[in-house]
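In this view, the complex is presented without one of its protein chains, the others remaining in place.
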């Protein structure tokens, strides 16, 4: 069964998403449609890029991901479709795909210029309904991506979305920042991290993109600073400490995260998108 | 695959919608179910009527639209099913279907009186689960609408939902009002409008229902007043101006709309459902 995901900033109250699904099912009646999120903060292409990066890898090969966070709808920003080794992506060319595309995975990029695959009447304000949904449905039906428009030869020609990256400070500390806050108030930073070692000897290895440094965060010798508060515990899971305690952990998308057991770290700390998080590795 | 849409004021947190889907899939296991909206403001039949009117036309022929915004559940208000040339509708007879039914499209209307197509036990408080969901599922299964209850011969016998209509003022201005506010804070008015002309000569033609007047809004000679603010720009798309600028445009449902580029017009202006919008056409 063809599988299409939708990621938008439309919310679900206004019928915009339902209308897109009507268009999709009119073209590809046996499509399974999965809502990845419709709660992207309005016009926040970075949040959409982050969420798509964390989620798309869990979908089966051949999935068509339609992303409509599109403040430039109706202007001359391009609409694009991309085929990677595993998936298809349909989106405005405004950076929302930046974090899922890489030279190793991209097979083909087209500029959506062929109106044969759009609705007959195209508005200036709702390309999700008029262009992106029908194009996604045609891809799910097996239409060749090359038929959808003219080729874009180089990934570098696409608009990029620059997420801030963590920086290594003199002395070995790392300056990261909050790039996503979820429903639980967990503060997800831009610092990629993963557990290594075992038992008492386990530790977290962080990585600084574009830098060969791999700071090591020792489980029992670590601290982080956020909004003037010091966090001393590096945990495996939210429930490892007492309710109300602030901890750092490696979140499910593979980034260092600040959380509070059975509570809301964002509210407790007053932290927001962009809030600075300083990490002191202290080694093992 | 049979297609059923759901439009309710139930929200999605309480399990009411999920329960309706369980009932539907028990009767029609291969139904595709699309959520049109569950965020209709509680008991707001007008908002439901507007949203359904804007969305239903994008669904394929044969779609069954189930609408449960039903403050009179359990009283003697009727439950109805309607077959139009293209679709089926199942709803309480309280006006929610007013804007999608017309003498030209309605083929058959029935009063839902046949309990063979309901759940065995019918509560007084949740007909969405006990009557509307099973009836919708049976229609999706191909049950004849005439089997569901007694005929209602005339559309005029149904309860009507009176949306306010725009008025032509002496001097040629138009008094419209806000009939829907979406997640982005866009103020959708009750003034039908569409673009005409091309390039520098393009303009918007409005229409006053029940009146032959068609005020013309010139792109460069137009202004609107909302909450004491004057809006001078009539744009094709949200992104045509600088962030923060107030504009008017023709929204995706075909109505004049007040918006702010990358912002929230409702919050910026303090506008609400029913807020007056005065439009001065000024011609071309």
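The letters A and B name the chains in turn, as written, and every chain counts its residues from 1.
The rule we apply is simple: a contact is a pair of C-beta atoms (placed from the backbone, for glycine too) under 8 Å apart; a residue touches a chain by one contact, two chains touch by 3 or more.
This one's a predicted model, so the numbers in the text were calculated from it and none came from an experiment.
**Student:** Using the touch definition from the top, which of B:3, B:52 or B:73 touches the missing chain?
**Tutor:** From the options B:3, B:52 or B:73, the contact with the absent chain belongs to B:73.
**Student:** Which one, A:36, A:110 or A:140, makes contact with the chain that was left out?
**Tutor:** If we include the chain that is not displayed, A:36 is the one touching it.
**Student:** For chain B, which positions touch the chain that isn't shown here?
**Tutor:** Listed in rising order, the touching residues are 9-19, 21-23, 25-26, 29-30, 42-43, 71-75, 77, 123-126, 129.
**Student:** Considering the entire assembly, which residues of chain A contact the chain that has been omitted?
**Tutor:** 1, 3, 5, 7, 12, 32, 34-40, 51-52, 54-56, 58-60, 63, 180, 182-184, 236-240, 249-252, 261-262, 264
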